[in-house]
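Have a look at this one before I ask anything.
Heads up, one of the protein chains got dropped from this complex, but the rest are sitting where they should.
Showing chain A:
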């Protein structure tokens, strides 16, 4: 019987072997240019997954490493610190603060809330619904759970207020950090309503916890997310950025044709390649295809940003005192790549 004794030599030997194994990682023979992008494992990053899976990046001569993040907050930080070259995620006050310090620049659009497309929902709790919370305009004066101050949910409520003549000060926003805690507070009857992503909203309706009273896309279409990179990358590696955008646009057009096509009556129909593209996104997000299919957001086929909305977002955060007043929205977008 042999007994491995974890002495100093054994431990050092194992550590040495591990270090050797790591350093002998496969060296790439191809001459593809290496670059990386930070994404969340969500359907809204679908076009990136498609471009990667269908080889559009490689066709442009890029070897793109997808780095998965768990919260939208981390992605622009990773771009600012240089851990990834590109990032694609939702636009928050934190993003604009990084942009104001010259750390990130928007170069193309990600998903957006668009009329007729179900992406973000206003969900009323049962008691509040019974008490008369039937439409988005009724949210004035209610207690609403959000993730954090400065989040996309915060802006969506501000935007709704701009439409119906109230401000976020007329609401009680309850910051709960993440969607599971929002769900818990909602189901526990602690808040009157939440603004939730479509998959979460549908789940709540299925659980009998609330009623969807409207869609953000129908009320206030807005630019939810963007593709961005560091100003340094644009200055020093402009051809790389151009190649990246070309591959991204090819995937965007394909995504748009497959998932964002409407028939004459305005209903969304399955476009060309629907099933194969859905399978790619389902695999990348590790979710069932039917779950992904219920929450496929709208994207612009060319990746054009809703510039007026971005300007409005910056103005909103400045009015809320969360973004530096000196920031000019135009200075944090580089529109030379997407024409």
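Everything that follows uses one rule, which is that contacts are C-beta pairs under 8 Å (C-beta built on N, C-alpha and C of every residue); 3 or more make two chains touch, one makes a residue touch a chain; residues count from 1.
Convention: contacts and distances are computed from a predicted model.
Student: What is the missing chain called in its UniProt entry, if the choices are "NitT/TauT family transport system permease protein", "Thiamine biosynthesis protein ThiS", "Formate dehydrogenase subunit delta" or "ATP synthase subunit c"?
Tutor: UniProt lists the chain left out of the view as "NitT/TauT family transport system permease protein".
Student: Consider the whole complex, including the chain that is not shown, and state which of A:36, A:203, A:302 or A:322 touches that chain.
Tutor: A:322
Student: Among A:32, A:137, A:185 or A:212, single out the residue that touches the unshown chain.
Tutor: Of the listed residues, the one touching the omitted chain is A:185.
Student: Could you tell me which of A:32, A:174, A:205 or A:234 touches the chain that is not displayed?
Tutor: For the chain that is not drawn, the touching residue is A:174.
Student: Among A:35, A:53, A:73 or A:89, which one is in touch with the chain left out?
Tutor: A:73
Student: Could I get the residues of chain A that touch the absent chain, sorted low to high?
Tutor: Residues 73, 76-77, 80-81, 92-95, 97-98, 101, 103, 145, 148-151, 174-177, 180-181, 183-185, 187-188, 190-191, 322-323 of chain A touch the chain absent from view.
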